[in-house]
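Of the protein chains in this complex, one is absent; all others appear in place.
And now, chain A:
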Amino acid sequence: MADAAAAPNADQYEEQHVHEVYEQIASHFSSTRYQAWPIVKSFMQELEPGTIGLDVGCGNGKYLAVNKDVFIVGSDRSSNLVKIAAQHEPHSAIIADSLVLPHQPGRFDFAICIAVIHHLSTPQRRQEAVKVILECLRDDGRALIYVWALEQKNSRRGWDEGDDQDVMVPWVLKTGKKNPMEDGATEKTFQRYYHLYRSGELEADVNAVGGGVVDSGYEKDNWWAICCKSESFTKASG
């Protein structure tokens, strides 16, 4: 069990149990991440040509490939993943922390943040991440946020309602016999921290920072929400 909420320095905890892991598994992780989830794909495909967006925690940039008629600035903490993401034209990718984004407020038509904020280890930091994303949006802007669900009893992991929401999830890095690691091993297990979201928790986080939920739902072991800057903008077209 991960006791993240009690960690004295959440940022140091995440550095060790999230950022360092992704930096080391970047290439292997990227080779397994090429399928776009349907909800994300349709959100991206419906964007107006020439709109400007963010992909916060873009990883290897697999969603940058979905729509070439918009311009996206992707960002990620892992420089090794950003190097891969930067190859997706016509977009751009930078190294940045999702809680400290280098963007002006109100400039962006859309944002996506897929499988990212469940790596933040306190409720305050998860809400702050939503707030930082919403601040970047124009008044009519929309953000799609996607997080891992606690309720996934038919998945390989088998978690369900009532289970611990803060967990460590192994990633087995396989190098093959031709490229063993320094100690001669051909595989190494890394542990990544995750906060598994309960039903309704993502929407509550959006509302807690003043944002409005336009639409939300469940897709294959994940909760998602399309949100906007303020409750009063949920009815605007977009």
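Note that in this section contacts are C-beta pairs under 8 Å (C-beta built on N, C-alpha and C of every residue); 3 or more make two chains touch, one makes a residue touch a chain; residues count from 1.
The definition used in the following text is that contacts and distances are computed from a predicted model.
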Name under which UniProt lists the unshown chain, selected from "Multifunctional methyltransferase subunit trm112", "Trafficking protein particle complex subunit", "pantothenate kinase" or "Dehydrogenase E1 component domain-containing protein" = "Multifunctional methyltransferase subunit trm112"
Could you tell which one of A:His17, A:Arg77, A:His119 or A:Lys229 touches the chain left off the display?
-> A:Arg77
Among A:Ile52, A:Ala65 or A:Ala208, residue touching the chain not depicted = A:Ile52
Hidden partner chain, residues of chain A it touches | 48-52, 68-71, 73, 75, 77, 79, 82-83, 86, 89-90, 92-97, 100-105, 107-109
